[in-house]
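Here the structure comes first, spelled out in structure tokens, and everything after it is commentary.
The complex appears here without one of its protein chains, the remainder shown in place.
For reference, chains read A and B in written order, and residue numbers begin at 1 within each chain.
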Amino acid sequence: MAMTAATANLVELRNLKVAFDGVQVLHGIDLDVARGEALGLVGESGCGKSVTWLAALGLLPGKASVTGSVRLEGRELCGSPRSTLEQVRGGRIAMIFQDPSSSLNPVLSIGRQITEALAIHRGLRGEAAKTEALRLMDMVGIPDARRRFDLYTHEFSGGQCQRLMIAMALAGKPDLLIADEPTTALDATIQAQILDLLIRLQAETGMALVFISHDLGAVSQVCERVCVMYAGRIVEEGSVAQLFSSPRHPYTRGLFDAIPRIDGPRKRLIPIPGTVPNPKTLPQGCAFAPRCSRTTAFCETSPPSLLPQKDGRKLACAHPIELAVAGKAERKVPEDLLQ
Amino acid sequence: MIRFVLVRVMRAVITILAVMTFAFVVLRMSGDPAEVMLGPDVPQNVIEAFRKSWGLDQPLWIQYLAYLKSIFTGDFGVSMRDKAPALQLVLERVPATLQLTVPALILKLLIGIPAGVYAALHRQSFADRGVILLAILGFTIPSFVMGLLLVLIFSVTLGVLPSGGQETWVHGILPTLTMSVGGVGILARFSRSAMIEVMGQPYIRTASAKGLKWRDVVWGHALPNAAVPIVTIVGFMVGSLIAGAVVVESIFSWPGIGRLLIVSVSNRDLAVVQCILLIVAATMVVSNLVVDLLYGWLDPRLRSPASH
């Protein structure tokens, strides 16, 4: 599915690089998002999964330098004037964030914040805007929307704020919704509600969804395709089924092993030794090499490129886990590396 | 709401009462009006008579009660020097002071806030560094130094502006400038830091992400949030409209409240000093009250008790 003709893609990122004050944090991201698909972006904090999309939409602070190409239906966004980006944001590509309560303006009423988006992208004003805003609030499951139209952020719970964020994001009828850790700050039962809502809305509107999360479980509930990121690079990309049944990159595998399970027998966790490298002092070769049990001298000198594999996935690893045994074998962790 | 207002008014009354009491006691402990007014070579019986006629021979607490009683009947006493009602003397001077402080306040607002906001939006730029430097200079140089400096430049060296007096509006330029420099610096600093703080908030990113124009993000989403800390400072400046000109008025011999206060204090003209302090306290308290009400208008979180 990821291999379809380039023109069919809604968004194409090519060699996207980001540096903050000369420290490079994104090392050339190539990524396609097809119309209507749900794509997951997984990785630990600092891996660049959020930065990728903030950079694509020009939302990073001024000190960030962004290079590469971001194409929306073939039109280049990277380096385009502010007015072009402003039309794309919210109108073609909308974004919701991790902490919904602080992502809404505390001194403006909810109704105003939603109608504002309707005015920019759909030219709706006055009663028409209000009616549409109420419909959106209803659609995302805000009970008693009419009465709560003029309320402020602090009068809603975290889960409701995320629903309102989603309503606001939907106001411009976007073709792509970027959801940046949308459930991380929420309680378990509310998290399930929001995931359910996102799945439902994606099916109803036909928009594409990029779901950014550190939670492999949440990603597999929502997405068909997943990219795993590490230290500013995509290290493995494939369908949810492929990655979850037989992860091939040692980091992907390590992530799965590190998560405690809620079902099956209780087992000792298998952590990934060491810590995420500091972007200022990245290893010369593969960034994961110092934590990897399969490292050879080759890995320490040459960074692997993300290459397509026979089964359709992409992989950036010189010594990936073999397909046949990947499902069962348990990785041996040298204890002295654990620190 | 009624409870809110009642509480605030109660607080205001207590504040004013505290100021009055403090002024009353300190004034009477710090020197004898009779000796100051009449001079050193006056016979004892004249002094005694002076004291008796102004009630200064009574115990302090009786004087205080009498003072309170007259205040509540609207009588602010009589000046020992001019023998005129103190309130009238003070009110006569108010316009002169406002002629300086109001234009100074407008200058502070019109220069300080935009400079601070501009600096915040262009962080680390040349303009930002310039604003910070000027702001620090502005509020670290004491106004008597600043006043003399301006006189030196514009009156002595260039000879373009008068260094004292109140004859025309041109005479007001230097005192107004002197008075506004510090406030411009303070407001610029505060507006800058408030804006920087707000611009880093997630909701500003949200506003950009939904496609708002940069101008609308700044004006519609950032400024209303930055207004709360700025209003606090502005409120303080409004509160000192009456009292803020003491030093500058004496430098430029401007016949406003500040000068009256200095003269009255040195003469121990009790009624006048007390009357001025009362008015100063009252303006401070009222502007505080207005700021509190403005908070509620600016920030809905302060309007209603937290529900969640």
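Just a few scattered comments:
The definition used in the following text is that a contact is a pair of C-beta atoms (placed from the backbone, for glycine too) under 8 Å apart; a residue touches a chain by one contact, two chains touch by 3 or more.
The rule is short, and it goes like this: contacts and distances are computed from a predicted model.
Among the names given as "Peptide ABC transporter ATP-binding protein", "NAD-dependent aldehyde dehydrogenase", "Ferredoxin" or "Helix-turn-helix domain-containing protein", UniProt records the absent chain under the name "Peptide ABC transporter ATP-binding protein".
Touch with the chain omitted from the figure is made, among A:Val18, A:Ala94 or A:Ala218, by A:Ala218. From the options A:Leu41, A:Ala129 or A:Leu195, the residue with contact to the chain not on display is A:Leu195.
In the full complex, chain A contacts the hidden chain through residues 44-45, 157, 159-160, 187-193, 195-196, 199, 214-222, 240-241, 244-245, 254-263, 266, 268-273, 275-276, 338-339.
We take it that only the chains that are shown with their structure count from here on.
Averaged C-alpha coordinates give centres for chain A and chain B that are 53 Å from one another. Those residues of chain B that touch chain A in the complex are listed here as 123, 201-203, 205-214, 220-221, 224-225, 298-301, 304, 306-308.
Interface residues of chain A, counted against chain B in their complex, comprise 54, 57, 59, 62, 82, 86-91, 94-95, 97, 99, 102-109, 116-117, 120-121, 152, 154-157, 165, 168-169, 171-172.
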